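Every protein chain of the complex appears in place save one, which is left out.
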Amino acid sequence: MSSLLKLEKLSFSYGDLRVLWDVDLEVHPGEIVTVVGSNGAGKSTTLRNISRLVKPEAGTLTFDGHDLTRLESHQVVGLGVIQVPEGRRIFPEMTVLENLRMGSYVKATRADRERNVARAFSLFPRLEERQKQLGGTMSGGEQQMLAIARGLMGNPRLLLLDEPSLGLSPLFVKNIFDIIKEINRQGVTILLVEQNVFQSLRIAHRAYVLETGRVVLTGAGEQLLKDDHIKKAYLGM
Amino acid sequence: MIIFVQSLLSGILVGGVYALIGIGLTIIFGVMRVINFAHGDLLMLGMYLTYFFFASMGIDPFLSIVLTAPVMFVLGAFLQKVFINRVLNALPQNQILLTIGLGLVMSNTVMLLFTSDYRILTTSYSSSALHVAGISISTPLLLSFAITVAITAFLYWFLLKTDTGQAIRATAQDRDAAQLMGIDVKRMSVLATGMGTALAATAGALISPTYYIFPQVGSSFTLKAFVVVVLGGMGSIVGATLGGVVVGATESLAAVYISSGLKELVVFVLFLLVLLFRPAGLLGKSRM
Amino acid sequence: MRPALPPMLRAPRGAAVLPLLLFAAALAALGFLPLWMTSPYALHVMVLIFLAVIQGESWNVLGGYTGQYSVGHAAYFGIGAYATMMLLQYHHLAPWWGVWVSVAVAVGLGVVIGSITFRLRGPYFVLASIAVAEIIRLIALNWTDVTNGAEGILLSDIPPLTIGGRLITDFMSKVPFYYVGLALAAMTIAVNWGVQHSKLGYYFQAIREDQDAAHSLGISLTFYKNVALAISAFFTAASGAFYALYVGFVDPSTVLTVDTSVQIVLICIIGGIGTILGPVVGALVLVPLSEALRSNVIADGLFQLGVSENSRTGQFLKENLAHAHVLIYGVLVVVVILFMPEGVLGFVKGLRRRFAGKAALPAKGEA
Partner (left out) sequence: MAAPILEIDRVYKFFGGLAANADVSFSMEPGTILGLIGPNGAGKTTLFNCITGYYPPSRGEVRFEGRRMNGLQPDKVCKLGMARTWQKVRPLAKMTVLDNVMVGALARTNSLREARRAALEQLHVVRLEHKEDHLAGGLPIGERKKLEVARVLATQPRLLLLDEIMGGLNPAESEEIIQLILELKKTGRTQMVIEHDMKAIMRISDRIVVLNSGEKLAEGLPAEIVNNKDVITAYLGDSLE
């Protein structure tokens, strides 16, 4: 199977603080791939490199035959690589509906706007009730729904999800993971970055474990779930 | 009572133009987090362009806005690309000094070309006034207010309802998130500076029939623009609109009830008080 | 990497002998200069340079070392100028007494303003400093009974300075102003040196580098910012008094405008802020440049080089170059911010390092 996204020997530093060391990572069409690791392991940084919010020091990034290192952020979005950033990053002074509209800012996706809004509302009925509310006034969980819905507005071929469960109540966390599975079932390839190791490994086809900027383990999700190394890495047991 | 209503009213009318100046400054600040200290000088350039169109081609100052605004938009876009864009990540002090320097260049170039003489643009209606119920309102002021309202309404529509306008607001609210929506934030910065510049110049055109035109006129408007914007909360367009009206009305009332020489002083004291006690502006935290 | 020297071989800190000798030598040379340089115009230019040095070094304490970018120093300059003039003209208090009153007023006001505005940071502090200076200007403009408003105050004459009945000077020529200016300039340089080599300097710079970190290291931000402002206001006011007496006239539009504040900042920016030498370099660049433009030296030079004096260009140059000095300031600021944000000094240091081929060496800077 050919890969949709491929990172080879990706290295990145903030100033002189090296955050990623030779990261290799692949996502195949239709997969859910998860990257787990503790705080500061470099998970978000990996996604920010893919979205070109930051520029890598070395290594290659390819999406569907395109060399991402030659592109600007907004061009990457144009290819259908859409990131739902950590901390939601909702536009606080815009309504729910306006936030969704921004999700289909890219010209090619504007034609599908109505259909995508309808899809978002069917996935998240809560958003339909709140469509006139300002993004900044919503609860964390609602904002997370909006952030994901906003990401879907751009007809993603690859959805990058950065810590979607962070700061949510346990009940809601389960909800979010169900929705991620559902989105994937509808045909969207997903690269998921998570601290919630159990849940994300459970839904992932494959997983990478990142430790201080290096991939230390990779394999099928279910298989890693049974691995002792995971527990050790997280709790020092 | 009549005096109060009269001065409040003319204050609000002038405040409309202040609002326009403030909105321009706040859009530039909102998108790039750069405080434009050359804002008043851009307004001054707008005044001179208007004067030029009037004196050499006989075009009415209010009509010439359709020429002045696009020309100044291009100038603003140029300033962003060539100068401001390079200091986006510099210390705020350096950003401030850069725009101060640009302002000095503008005002002194104009001085070299046109001397520092005061110029007056007199239209047929410059000194006419409308009388209603014992209150008289200057015609040019009324006209300029009407145009201001129209422009502001258009601006609100543009920023709230169009994709490009929303993209500008999105960039101001969260630059990274905007990029993740596929918004070209560099382009938005150029656009915002162009718009801010065009708005300042439009304000200059609007006041040219009622103010003296001279190269140094900008600095007092720069200061006024800061007051307007800080009152409303940096980066808030609604805030700048309100701030403009508040400053206009305060000035006008202070001129009548305290002394016309001290009207600006009252405004600056108000400014300091807001800076110190409500640093987020009168409306509280709010963005574009 | 530079190998670390063993401790005994390192020069003891605070005893930089060579700069001290150079400073003394320059001072001595400047002291004797008026003996053979008698042209009033040359003396005038020197006085202006001294004035710029005093202004720049004074601002440097607050803006350069402490990182508090005041763009409102016209307030202190103007207060120094106005108070000295009013005391002399209306109350016949000799300037060498009056200046103490005026600096006291400036320092007192500065500390009051500082206590209020120092909690603002970054651009907000800049805006507040401008607003305060504007308020002072508007007061001077409108409090006509005391300040004579927009007309300003014209000095009739300065009383002769006598000590024990012996006449020291009658202030009739530019020479006494030359020496007063030189003394003040030397003093402000010394003050900067003193700041740099004391606890104050360490604390000021810590505040400039990172206010929160400084705060956590036991530094009271408001107190030390106020100390910096007091020193800065003291000498800025003194420079204002010096200027007013030298020119013999003050009005709000020459000593209290935003332009005055900006020019004070420029002296430091162009030379390099936060260094002792920066304001001196800035003054040496700015004053001769603007004088050359003002006195048409440049236009004359162009005519000598073959530009026809009677052509349209020639006429234009002759009429306008004299007014171009502020334009040149503007161009200089833009160029300096874009291409040498550390000022001329930093730029030269960078060049030197590049030629010496050790560009990346993070060695100790001189300031």
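In order of appearance the chains are A, B and C, and numbering begins at 1 in each one.
The rule we apply is simple: contacts are C-beta pairs under 8 Å (C-beta built on N, C-alpha and C of every residue); 3 or more make two chains touch, one makes a residue touch a chain.
It should be emphasised that the depicted structure is a prediction, and the values quoted were computed from it without experimental measurement.
> Who does the absent chain touch among those shown?
A, C
> Tell me which of C:38, C:144, C:173 or C:220 is the one touching the absent chain.
C:220
> Which residue among A:25, A:120 or A:173 touches the omitted chain?
A:173
> From the list C:177, C:203 or C:235, which touches the chain that is not on show?
Touching the chain that is not displayed is residue C:203.
> Mind pulling the subunit A residues that touch the left-out chain?
On the subunit A side, contact with the omitted chain comes from 15-17, 19, 38-40, 163, 165-167, 170, 173-174, 194-200, 212, 230-231, 234-237.
> Using the touch rule from the top, list residues of subunit C that touch the missing partner.
Within subunit C, the residues touching the omitted chain are 2, 4, 13-14, 197-199, 202-203, 205-206, 209-210, 212-221, 274, 362-365.
Note that only the chains that are shown with their structure count from here on.
> Given the two chain pairs B-C and A-B, which is bridged by the higher number of C-beta pairs in contact?
Pair with the higher count of C-beta contacts: B-C.
> Please list the single chain whose C-alpha centre lies closest to the global protein C-alpha centre.
Located nearest the centre of all protein C-alpha atoms is chain B.
> How big is the gap, in whole Å, between where the Cα atoms of subunit A centre and where those of subunit C centre?
So the centroids are 55 Å from each other.
> Using Cα averages as centroids, what's the distance between subunit B and subunit C in whole Å?
Inter-chain centre distance comes to 33 Å.
> Mind checking the centre-to-centre distance between subunit A and subunit B? Centres are C-alpha means, answer in whole Å.
Taking the average C-alpha coordinate of subunit A and of subunit B, the gap between them is 42 Å.
> Residues touching two or more other chains, restricted to subunit C: which are they?
none
> Which residue numbers or ranges of subunit B touch two or more of the other chains?
none
> Can you check the complex and tell me which residues of subunit B touch subunit C?
Residues 35, 83, 86-87, 90, 92-94, 96-98, 100-106, 108-109, 111-112, 116, 219, 223, 226-227, 230, 259, 261-262, 264-265, 268-269, 271-272, 275-276, 279.
> Can you check the complex and tell me which residues of subunit A touch subunit B?
Residues in contact with subunit B: 51, 53, 72-74, 77-78, 82-85, 89-94, 98, 101-103, 105-106, 110, 150, 154.
> In the complex formed with subunit B, which residues of subunit C make contact?
For subunit C paired with subunit B, touching residues are 69, 71, 116-117, 119-120, 122-124, 126-128, 130-132, 134-135, 138-139, 141-142, 257-259, 262, 265, 269, 320, 323-324, 326-327, 329-334, 337-338, 341.
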